[in-house]
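One protein chain is absent from this view; the other protein chains keep their places.
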């Protein structure tokens, strides 16, 4: 068994559905130091993804590219643009493939992380979604069992949020308020975590 | 003993002082159907009156005219303009006199009422300050004892407010909402009543 | 309610000083400096146009002093009419020897003070006329249209009368066009939240978090109904229907003002305008010269009004004529 368009489609449905309860939470997290739109933006972006007929795509790469294209027409926010960059990266990496073996997911996540770093001109350790991607990539590296990956991914998210919570932000709007950001979750990292929990089918840990 | 500049000066000091507790009450009464400025305007107008050196005037008429002039420079609101009209009327009526006997106060009030009716193009019974002046004029007509006049004036105010409370307004902003005005005191009439209580040294009856 | 002000007693003074500093084409005149007029004196032989009213409605009233609009303006305290002195000062500043039209909203204090000032002006042989803005359809029935309050639609009469006076119209003609423009202008407003008079301890009114009031006046005078908020399009449809209920016979073209009462942002005004435009075109009315923005406000009041001026050839031409004041310019 490997990652197919079906796997991707289900993941997107789950991510989309999770936003019902998450929109306000993420808006509130972003409002603390930013402009309060992370939840609204992500809800719209995931709804846009869910509306894409990924199953009609000839291969995984095309499916990811279709998502990237639809997303690019939907938002230009920082996080949204990084998500779209992620889709493009995954699309290029899987172009022509109908399957991706589970043990390649870690490497794909690492590639996404690197592309997001380039696009966002952000370093590791700046307390952004990129640190979340980094933790995820390292934690699932080499794993090949979907359920194990799901558990490891969720655990990585719990851990990375905890690791960074008391560190200052160094990128994005929150950078301006590095001190104030101590004790707060980065909205992008929190969003990644919540979506991973939803996709993995894990119960959402209580974050605060 | 008669009404002198000193009597007028004391009355103005009392009226001015009464506004501390009345500004909000009168604003609120006006805000129900109008623009909510009766208290603010009257407080400023009476403060302006209090600042006039009435004692320096050669006679009562001149003192009233000095008040009218100062007032005319202070506001152009409906009620303010009627008050200024009242001062001009009293000024003309007492021109050259240093005293006015108490039994003439009723007639002077009636003259003020008539001048305000002309200026405001308002009828009796329209539920305005003019009905208050009318009740006052009629009630103190012929009385010549200051304490008796004070009591009669206050009683007249309690009565006229009660008489009109459940009638509709027919003039001013409240006219537009004649039905809504039922049950409400007219702010101008209420202001007159409160000022009469203050000048008469009567305890202010609880109106609502 | 928070305000960026100093002592409330100085609110109007400081505001007028700032206004004239920012717009050197305006200057304060008169004993109390409570009349605003143009830096250049009025052209001899031109009919003068004067307005006035309480403070708290910027750009109204003082902001419309300028070429092809008002020659002078008397300005009172917040929500209080101008004093008789200020009215006299404004009339004097606008006197170019050809008479002065007093054009202001239908409110008791304003009326009494302009009336007294006009009596004084008559003693000085200045011929004055009075036309009252009465565009607020929510404030009285069509049968009592002359008793209606004057609100945002007054600026159409400023513009038409101002253009005619600028072009050399006689006092009779300027009075007539002002009257006709008022008669063909209707406004209705919807309020979302209150303003507060500087120095007062409470807002002018309170309204629930989910409620709006249709027909409320620009000082917070009660309207027609208070109900839960509805989609903008539904509200616009209702407002347009109310305005068109008194459509003058033969009117096929209309000027529109979608006005913010203060706190309502431009974004929302454009959403309202979009629908209003659709509905008017559906009613076979051609929309010309739309004005969208804060033209007549109530300080920080939330809400918007829609004004329609039903055009005829004469009014349309005058609305299109050049004009120049700090808040409205047409070349």
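Observations on the model:
Should a chain be cited, it is by its letter among A, B and C, assigned in written order, with residues numbered from 1 in that chain.
In this section, a contact is a pair of C-beta atoms (placed from the backbone, for glycine too) under 8 Å apart; a residue touches a chain by one contact, two chains touch by 3 or more.
Only a predicted model underlies this, so the values are computations on that prediction, with no experimental measurement involved.
Considering the complete complex, the chain that is not shown touches A, C.
Of the listed positions C:140, C:176, C:202 or C:232, the one in contact with the omitted chain in the full complex is C:232. Only one residue in the set A:18, A:54, A:75 or A:139 touches the chain that does not appear here, and it is A:75.
Where chain C meets the missing chain, the touching residues are 2-7, 11, 14-19, 21-22, 55-56, 58-59, 63, 190, 192-193, 209-210, 212, 229, 231-233, 235, 262-274, 277, 290, 292, 294, 297, 299-300, 302-304, 329, 331. The set of chain A residues touching the chain not shown comprises 24, 27-28, 31, 33-37, 39-41, 44, 72-82, 84, 119-120, 171-173, 175-177, 180.
One rule holds in what follows: only the chains that are shown with their structure count from here on.
Chain-to-chain contact here is organised irregularly, matching neither a line nor a ring nor a star, and falling short of all pairs touching. Which two chains touch most often is answered by the contact tally, and the pair is B-C. Seen from the C-alpha centroid of chain C, the farthest chain centroid is that of A. Taking each chain's centre as the mean of its C-alpha atoms, chain A lies 54 Å from chain C.
Inter-chain centre distance (chain A to chain B, centres taken as mean C-alpha positions): 72 Å. Here the spacing of chain B and chain C, counted between their Cα centres, is 32 Å. Multi-chain contact residues of chain B (touching two or more other chains): none found. Counting partners per residue, chain C has no residue that reaches two or more other chains.
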